[in-house]
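Pasting in a structure now, in structure tokens, and then I'll have a few things to ask.
Every protein chain but one is kept in place in this view of the complex.
Here is chain A:
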Amino acid sequence: MEGAADQTTKALSELAMDSSTTLNAAESSAGDGAGPRSKNALKKEQKMKQKEEEKRRKDEEKAEKAKQAPKASSQKAVAADDEEMDATQYYENRLKYLAAEKAKGENPYPHKFAVSMSIPKYIETYGSLNNGDHVENAEESLAGRIMSKRSSSSKLFFYDLHGDDFKVQVMADASKSGLDEAEFLKLHSNAKRGDIVGVIGFPGKTKRGELSIFPRSFILLSHCLHMMPRKADNVNAKKPEIWVPGQTRNPEAYVLKDQESRYRQRHLDMILNVEVRQIFRTRAKIISYVRRFLDNKNFLEVETPMMNMIAGGAAARPFVTHHNDLDMRLYMRIAPELYLKQLIVGGLERVYEIGKQFRNEGIDLTHNPEFTTCEFYMAFADYNDLMEMTEVMLSGMVKELTGGYKIKYNANGYDKDPIEIDFTPPFRRIEMIGELEKVAKLNIPKDLASEEANKYLIDACARFDVKCPPPQTTARLLDKLVGEFLEPTCVNPTFIINQPEIMSPLAKWHRSKSGLTERFELFINKHELCNAYTELNDPVVQRQRFADQLKDRQSGDDEAMALDETFCNALEYGLAPTGGWGLGIDRLSMLLTDSLNIKEVLFFPAMRPPQEESAAAQAPLTEEKK
């Protein structure tokens, strides 16, 4: 009974915080709304709800505290009052405090703080002290964010100081502060959870073995003006393991759980959820590994334009913008391919680019309007070389990050058992058409460019109830069937190879299999991660392929590729036999960080503006501030 009540109180507390952060998010995006009356009505309703929520939370919290601590000290009472305050009042009080400090000529935002040691280093250096030991002749300076605060009297305050994903306790004792009792109490009354502070003092361990710093000086560096969400204190809960690559994540342990709030206020997400910072460190390591791998193979990193006069290089819908001075339309690139190949023509034999691509498409679990890829081009190599390089790169990366070749991945949701994905090379290879025919028991006409093949595939899709929206080109039909029959079987890394020419306008025809190309796609956990081929370097054939794409475009396929005259012209100067390769960095990061939503691996993912009603409700406030 008591446990249940406690749980309910915590849940309500978090709900209140979520509401508060949601309001903040709404506030940040003022939008057009209904008329004045409607706005006022919505505003009143919102305030009413908020007040009710706060009141309920306050009542329950008061009851809880009265039950558990009937003889709370005056200091605890002060802290409790802060925590019981509603978010708006808390914010106003903090602003008043800042204004008061400035009025006295104090600067509440100092310019710097000389850190003598990082918190992880401090822990490493002094972690071996014995319980109760103090090293009063040593002086260290630490800085970080206060995430918890408690006191045992008006002369003794305890803080958890967080920095660089580690924390250390601060034990502030009035008798060592050099301040009189009133000054000491005032200073520490003004230090709130979320504030960033600098501590100068000596190291030691408490009698119970908690490594601490005992401040002789305690300086507020920056202030958290908003109430920091509090972590639910569940004594029975296991302390979650620190996440490392290859293991599954534990989002249930997050202090801030609401996905919308986490993505919209990533700064708060990172403050509260240490695991989130580890995710992004891992992403940085992945990119660093790819770069090192390619640099060691003498590839040259290059930068090609993100804005182009023509949309080309892949089949996708571009963002369009306009250059004022030149008075011309520019397209955000959807792939850097054509420029990188021009560099191979120019005599650079190995080039790569890690950068953003832009596609004006819907947002979902695995798509963001801007995403990061690595593409490389290697003269005198073919797709067999690329498959081998892919295996070496990815298996080596997984080994370096995790110590082994297998990772756990919550492919079916965090509430179900994770699957295991094995990166041990070599990766399985299956031929697209051959395997599709075998698995789906099809007998596809040889000439894939024929009407006969198109009709056959339309029938096959109908028979298997595979949906293919118009236009029903043979390429799209094949794509749907492969998605239905082959992709789901590719959990461990699998190369689907030898795609048909009609699906691969930039890939070279297969040297021994008519109608096919020397292309592969790497699938892991049923999703495409990598796309590569022996590059088409015959300019005559390339022009023909572009012409075919134009036909598809005219029949309504707006993802068909446009002719790029500059690129065709470049090929005519001679492109060496070349292998070209592209990898989705975001998707790879998702796999190696056990993320199901691409937003988890993007610091600031694209978000829909907050709901219009909320925005409308907040509009008056925004106007007021302005």
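As a working rule, contacts are C-beta pairs under 8 Å (C-beta built on N, C-alpha and C of every residue); 3 or more make two chains touch, one makes a residue touch a chain; residues count from 1.
What we mean here is this: contacts and distances are computed from a predicted model.
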item: Candidate names "Lysine--tRNA ligase, chloroplastic/mitochondrial", "Probable cytosolic iron-sulfur protein assembly protein CIAO1 homolog", "Eukaryotic translation initiation factor 3 subunit K" or "Elongator complex protein 6"; UniProt protein name, chain not shown; value: "Lysine--tRNA ligase, chloroplastic/mitochondrial"
item: Full-complex contact with the absent chain, from A:Val290, A:Met332 or A:Leu457; value: A:Met332
item: Option from A:Ala138, A:Leu365, A:Ala462 or A:Val540 whose C-beta touches the chain left out; value: A:Val540
item: For chain A, the residues touching the chain missing from this view; value: 24, 27-30, 91, 95, 98-99, 107-115, 118, 143, 145, 162-165, 194-196, 198, 221-226, 228, 264-271, 277, 280-281, 284, 287-288, 295, 300-307, 309, 317, 319-328, 330, 332, 339, 342-343, 345-350, 355-356, 358, 360-363, 369-370, 372, 379-382, 385, 508, 511, 518, 534, 537-540, 566, 569-570, 572-577, 579, 602-606, 608-609, 622, 626
